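Here's a slice of the assembly, chains where they normally sit.
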Amino acid sequence: MVLLEFSMFPLDKGESLSPYVARSLAIVDASGLDYRFHAMGTILEGPLDQCLGVVEKCFEAMAADCGRIECSVKIDYRKGRQGRLDSKIASVEDKVGRPLKK
Amino acid sequence: MVLLEFSMFPLDKGESLSPYVARSLAIVDASGLDYRFHAMGTILEGPLDQCLGVVEKCFEAMAADCGRIECSVKIDYRKGRQGRLDSKIASVEDKVGRPLKK
Amino acid sequence: MVLLEFSMFPLDKGESLSPYVARSLAIVDASGLDYRFHAMGTILEGPLDQCLGVVEKCFEAMAADCGRIECSVKIDYRKGRQGRLDSKIASVEDKVGRPLKK
């Protein structure tokens, strides 16, 4: 299991990107993988190949009508762990000693 | 105003990183900037120089006892906008037509 | 065709990472895809699925003996273009009006 954070957007559609991001999030939400959406991207949790499969599906949907696309991905793998979408946050809050803004 | 997402961790302290991330989050939480903490990083909102100043403070605190440090930063600037930690999410949810997991 | 830049390293092996990076580069070099290696990562050029396939192979080779792995990926797609490992650099040098350090 990995955490895979990604963001993806077209460069040839002007500065308002939410319609294109929404297209990706509909794919993420239907993927069956657990995820969290935040202001700078989306975090998936699952096997690496399934997470990359979601990124590819989002890319194909965007490439259907976009001439240039940028995508950044960050992967964090820790052997034998899952449920890390929540546990990583809890572990840091525990050490800081108070709730953080989420 | 920008959104600046960052993550920072030492490479020479083994695989359990939350004590080091907690050190950064204490600095973020005390900075006065609005922020959101998630499983793969922290998003700050503010003027670029103030956001970079927080990243530098976190780096200095980590470099005090760490021999190798990795940090990734992503910046999203949109002229004349603020409150985007929440509004970007709302705008995408509005287009998807249902609430997303956050 | 996309350009896909990636870097990947273990977090549980101390601060000297070149033996692990070398393992990935041997996979990259044998992949048949065109690539460039630089001080902060490797850039592949090819179809998205083939480029992601190389990243997955590198990940599997690293996960064989590493307990925590970080990987960052950046993708740049431009419809109908190839040979961009060189042409993007030439295009910027042309606008700057002099050779840049490469």
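Per-chain numbering from 1; labels A, B and C assigned in written order.
Criterion: contacts are C-beta pairs under 8 Å (C-beta built on N, C-alpha and C of every residue); 3 or more make two chains touch, one makes a residue touch a chain.
Note that the structure is predicted; figures quoted are calculated from it, not measured.
The complex in this file is a homo-oligomer whose displayed part has 3 chains and whose full count of copies is 4.
Assume only the chains that are shown with their structure count from here on.
Our note on geometry: chain A versus chain B, Cα centroid distance of 15 Å, whole angstroms.
If you average the Cα atoms of chain B and of chain C, the two centres end up 25 Å apart. Taking the mean of the C-alpha atoms as each chain's centre, chain A and chain C sit 20 Å apart. Touching two or more other chains at once are residues 72, 74, 76, 78 of chain A. Contact residues of chain C toward chain B in the complex are 9, 11-12, 14-15, 17, 67-68, 70, 72.
Per the touch definition, chain A reaches chain B in the complex via residues 3, 5, 7, 15, 18-19, 21-22, 25-26, 29, 34-41, 43, 72, 74, 76, 78, 84-86, 88-89, 91-92, 94-96, 98, 100-102.
By the touch rule above, chain A contacts chain C in their complex via residues 48-49, 52, 55-56, 59, 63, 66-79.
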